[in-house]
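One structure is given here, and the rest of the page talks about it.
Just one protein chain is left out here, and the rest sit where they should.
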Amino acid sequence: ETFKFAMIDPFSGPAAMVTERIEKVLRYGVDEVNAEGGLNGEKIEILTFDNKMSPQETAIQAQKAIDAGATILQTSVSSSNTFALVDFVRKHNRRNPDHKVIVFDGASHDPAITGEKCSYYSFSWVLNAHAKTAGLAAYLKSRPDITKVFLLNAEGSSGQTSRQAFLDMVGKARPDIEWVGDDTHPLQKITDFAPYIAKIRASGAQAVITSDWGADLSLVLKAAGEGGLKAEWFTFFSTGPGAPTAIAQAGLDGLVYSVFDGDPGLPDAGLQAHEVAFRAATGISASPFPGDSSALRALVAAAQKAGSLEVDPLVAALEGSEFRTIYGAPATLRPEDHQLLTQMSVSKFAPVTGAALDEEGTGWGWHNVAVIPASEVTLPSTCKMKRP
Amino acid sequence: MSANAIEIRDLRKSFGPVDIIRGVNLELRAGERHALIGPNGAGKSTLFHLISGRLRPTSGKILLHGQEIQGKPPARIVHAGLSRSFQITNIFPEMTVLENLRCAVLWKLGHRYSVLRPLGRLRDVEAECTRLLEELRLTHRRTSRADSLSYPEQRALELGLAVASGADTLLLDEPMAGMSHSETAAALELIMAVTEGRSLLMVEHDMGVIFEMADRISVLVYGEVIATGTPEEIRANPAVQEAYLGTPNAEEAA
Amino acid sequence: MTMNAIETARSRPGQTLLPATLPWAAVIAVLFILPLAFPGTAMVSTLNYLGTMAIFALSYNVLLGQTGLLSLGHATFFGLGGFIATHALLGMAEAGWAFPLPLLPLIGGLGAFVLGIFGGWLASGKGGMPFAMITLGLSELVYAAAAIFPSIYGSEEGVSMDRMELGSSFGMDYGSATDIYVIVAVWFVICAAGLKYFTTTPLGLLANAVRDNAERVEFLGFSARRVRMWTYAIAAGVAGIAGSLAAINFEIITVIELGAATSTLVLLMTYIGGTRVFFGPVLGAVVIGLMKVWLSDLTPAWMLYFGLLFIFVVMVAPGGLAGILVGAGAMIRAGRLGPQLPLLAAIGGLGLLSLAGVIMLIELGYRAGLDAALGSQIRILGLPMDAHGLNSWGLAALLALGGALSIRPLLSRLETLQHRLGLKGGDPA
Amino acid sequence: MLGIRDLEAWYGKSHILHGVTLDVRRGEIVSLLGRNGAGRSTLLKAVMGAIRTTGRVDFAGTDLVGRKPHQIAHAGIGYVPESRDVFPELTVRENLILGLKPGGEGRWSLEEIYDLFPVLRTRADTRAGALSGGEQQMLTICRTLIGDPELIMVDEPTEGLAPKMVAAIGTLLERIAARGVSILLVEQKLVIALDISHRVYVMGHGEIVFEGTPAALMQSAEVRAEWLEV
Partner (left out) sequence: MGLDVLSFSILNSVLYGMLLFLLASGLTLIFSMMGVLNFAHASFFMVGAYLGYELSKDIGFFPALVLAPLIVGVLGALVERYGLRRVHRFGHLGELLFTFGLAFVIEEAVQMIWGRSSQNFGVPAALDFTAFELFGTGYPAFRVFMLVVAVAVFAGLWLLLTKTRVGLIVKASLTHPEMVSMLGHNVPMVFMAVFGVGSALAGIAGVIAGPVLVTQPSMAASLGPILFVIVVVGGLGSLSGAFIASLIIGFIQTFAVAIDLSVRDVFGWLGVSEAPTFLGPVFTDAWGVSVAQLGPVIPYLLLVVMLIFRPAGLVGKRG
């Protein structure tokens, strides 16, 4: 008898690149937990289901996961799938009160998941876009030299939510900033960003803020390097796969900042040890995906506290649980909206020397420039949760 | 209604700089069998294309029962009562003979684009198709795919499609092309039978056929009608001999 | 007699020779038995998915098989139907109207039909490649519009609904997948019967005529464009019904459902199933649908198998799976299968061996390359193998190549035999 | 020049030619007559390697059976099919260019071809598919001629031609033969064939049933009655 943890993510198609890494992080964490006795003595078993990056397919696969006996359904890649899963489980739990399941949101960062769509059975294990923007705003207060900023975001809810947050929150924190550009581009459709770079340069921007990720981010950074653009880049997802390679190739030495829950540049011994061990085992960095480890750590504690692996006691125990993230930072899961609260880190990407951790074999790595405490990135809950 | 089924007035057609039809005047009297002959490349098929709406004329008029049809799309011209066959067999190869004919009779029986009743229940369609199959001597092939028919059978079907649409005016473009003597004779008999009571304009190179079936003959040379008359008049016309027949007895060679 | 035998020697899988009512009885019987045979919610909701895709594929075949039109954007109507139905449900639920859920596809279908008339009017001036390209362009436009109108399409996350909000009707509250199964099954029978009926109507016949020889149709008094437009609209309407059913089943509809990937999927289903047999697309939808939903559990390489299956069908069975079945059925009835059986069995056996080899090669390849992190030890088809072991690779290659090579002489013997039996036309040159 | 021995040929499973033996000598015009369906066209296709064949086809010292059509064409055999196989999407000039062998022009230059049929010159840039039926027939013959074959096999070249043109084709064939090109002619119109041929063969049911001079054929009323439709 095992405790079944289902991972419902795109295991094929372009997005599989991300899934693949998340799976490694998760398996590594589960192996650790199982080695120490599992959840109250029960081993965790990972089941994987390919949702092919489609919300509809997510529903099919979720049903399969439930039939296979999974207690926790986790999805990480893309908020659209997360929404679909949260919705599916909300209805499922209502229609099948004897077979309830829990949703873990492992990496998607749309604030709506713990905001208007929040659900008693869903938990978000990463900081959301609003929190990250708050972190960015806090950091920019220490950079009065930056006054001309260009906004570049993708179409679609994720890019547009971030864009609005930048305008509101950064604008409020730094009223002196002039928005010299505000472009929305199609999602994952642009093959050559050179025109955008020309426009950014012409605007005289000192910095670009972007919520782009994946191929879009790699392409835009490459184009920036090629076009000789010297502006600084503030990004959420440049620790993710592909981006470090692109930055190093583009030669954007010290120009790209990661504003994220954490990164390998943080001076924490535990983190360093974890990264080294993890890289030795899997060949990739663990830092871009902190959600899985956080979820597992909270789960172990909650299982102990609840003394049961039944859904309702587990959910009750998960609420308000406190633990440390892989970055070594204290974190809590806020009971009101099931949103993770923790500190943030701002780092920039530049060449490293010696035994320091480099990324994707580029010889470049993250250098921490600031840690933003949790208090600065904690925003009030907007969730109106229906509790059973 | 005019006494002429088709009346063509000063019709012209050019492709780019080349004038192919250069002021054709032609009358097809109601109920007559009229043959159109002329050297290769004279423009006979082009004239048929112009009349039937496959091509638009550059200038001139075409009247069908007194109604102007030049430049109209083919379907409209069919509605006005004219239908044609093609020099190169032009049927529905992957459908059965029966289905070919069904398509052809649908419009005249008023069923058009209907989805109201299945074809099997349309008595009038079935009756008409049965009659046509009989007439074309294709009854034994009714469920064969059209592309599995022998060449003369395909030509018969081609003719059937033209006849089936119920038009009272028919244009046939070399209906016997590629047939042997005995096949030609059979085809001629068939054509005579199915065109009974209709006006017919037909292109053919086989002089034997033409002199046997035509009430009148027009000769088209370089895009102009150089002569129209009874078979005897045409045979005797020196200009026709010069332009088309070659030596006076060349027709025996054919 | 024309020399270009290549153009004319197209596939000619004959009409099915089964009595007309038999497949229908079989279909209805199967629809009854299925949910009993496969309990479990996931299985039922998979069946629901297959049912909707089967309707979708049938609608696509109105274009591809019946009218000879290659649409690269049929999913547009599947998706739009789904959005229309979803918004209708949301609107009616908010207004508090009582509308029986099973009739919701009517709204989606009607909406898609009307849009289909418009799209068909634009696209059907020509057949062939221009038609394919216009449908591609139109569907890309509709897809791109989704990014511009998030209030209709709901951004990437789509629009979700709760199908129970319309209340109970027909004695069901629509909470369980089984209720939805009833809806899908009934709609499947309605759509299949309707489309089958359509093939027997004058317009259905004209669609065939347009496929065969669009120009000649004009000289019979019909407008090929109008025929295309109406068949396009009908196909769109049925696709809209399928899309509505998908929306009801998943309770969410997203722009992915009207994108190129979905259009491709339905094309694959229809073609692999077989375009010249009425139920062919259904077969394709079931096979591909199952592969899509279940194969991804068994192997990370499912997309590769998908592509290979597709290439295989295109190369050796242009009549699709249904074409093979119909051909085999005809042979059995003609009593011609008997003499071929030993050879066929040998070919089948070797084919399976070769297939096993190919599967091993692919799985080993994935383990050696992409999934190297999972370790080199792997069980393939029950055999323990090692992605870094020479033996494993050798065995796989031996099976794959050996099987394929030893099949070749057998295939030519089969061909000679079929010649002797008078089954094969066409000259070997 | 061309020596056909015991040629058998099949369309798929149907056996059409049953051991045909036939010779064409250099510069000779030989006609192959027979009823519809006798197998004359099939013989030409068999020589060209387009269908399954057994037997021998000796041409200029080599056996052509089993060779690919393009190799047979290279060996020096030109073929004018009975259906007008012009390339409809190409222009008249392009059609002719495709007939050229890699070495360029031989006995017949492009200009000379145009002189033979002036209408082709005026239509040089017209899509071949738009040509009249008769013009397509001329084009097909010319396309083969320009490839400079040693032997040319013509299948019903006068089909669909106006009477005046029919006579012209006869003259043309004689001119071709006068340049040392052998001709194997399949023809329906007996008068033309007998008029220009040196020798004739009559074919029936896939076999040669008569061989001799035109005069001999004219004398043999039974042969004509039984194997020809006149």
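Labels for the chains are A, B, C and D, by order of writing; each one numbers its residues from 1.
Simple rule for what comes next: a contact is a pair of C-beta atoms (placed from the backbone, for glycine too) under 8 Å apart; a residue touches a chain by one contact, two chains touch by 3 or more.
A quick note: this is a predicted structure, and the numbers were derived from the prediction, not measured.
Asks: Could you tell me which shown chains are touched by the chain that is not displayed?
Replies: Even though it is not drawn, that chain still touches A, C, D.
Asks: Quick one: say which of C:F219, C:F278 or C:Y366 touches the chain that got left out.
Replies: Answering carefully, the residue with contact to the hidden chain is C:Y366.
Asks: Please identify which residue in D:H18, D:R56 or D:K101 touches the non-displayed chain.
Replies: D:K101
Asks: Using the definition of touch stated at the top, determine which of C:A42, C:L70, C:L325 or C:A400 touches the missing chain.
Replies: Selected residue, touching the omitted chain: C:L70.
Asks: Of A:A194, A:A370 or A:M385, which one is in contact with the hidden chain?
Replies: Of these options, the touching residue for the absent chain is A:A194.
Asks: So which bits of chain D touch the chain we can't see?
Replies: 48, 50, 68-70, 72-74, 79, 81, 85, 87-90, 94-95, 97-101, 127, 143-144, 147
Asks: Could you list which residues of chain A touch the chain missing from the display?
Replies: Listed in rising order, the touching residues are 14, 16-17, 20, 155, 183-186, 188-192, 194-196, 198-199, 201-202, 215, 218-219, 222, 226-228, 241-242, 245-246, 249, 360-362.
Asks: Write the list of chain C residues that the hidden chain touches.
Replies: Within chain C, the residues touching the omitted chain are 3-7, 9-11, 70, 122, 125-126, 129-130, 132-134, 136-138, 140-141, 144-145, 147-152, 260, 264, 267-268, 271, 301, 303-304, 306-311, 314-315, 318, 362, 365-366, 369-370.
Convention: only the chains that are shown with their structure count from here on.
Asks: Take the average of all CA coordinates in chain A, do the same for chain C, and state the distance between these two points in whole angstrom.
Replies: 37
Asks: In whole angstrom, what separates the CA-based centres of chain A and chain B?
Replies: The separation of the two C-alpha centroids amounts to 75 Å.
Asks: Help me check something: in the complex, which residues belonging to chain A touch chain C?
Replies: For this pair, the touching residues of chain A are 11-13, 24, 49-50, 52-57, 59-60, 63-64, 66-68, 78-80, 83-84, 87-88, 91, 95, 155-158, 160, 186-187, 282-283.
Asks: Can you check the complex and tell me which residues of chain B touch chain D?
Replies: Against chain D, the touching part of chain B is residues 15, 18, 37-46, 87, 174, 177-178, 180-183, 205, 207, 243-247, 250-254.
Asks: Taking the complex as given, what residues does chain D use to touch chain B?
Replies: Chain D reaches chain B through residues 35-36, 119, 122-123, 126, 130-135, 137-138, 159-167, 188-189, 191-192, 229-230.
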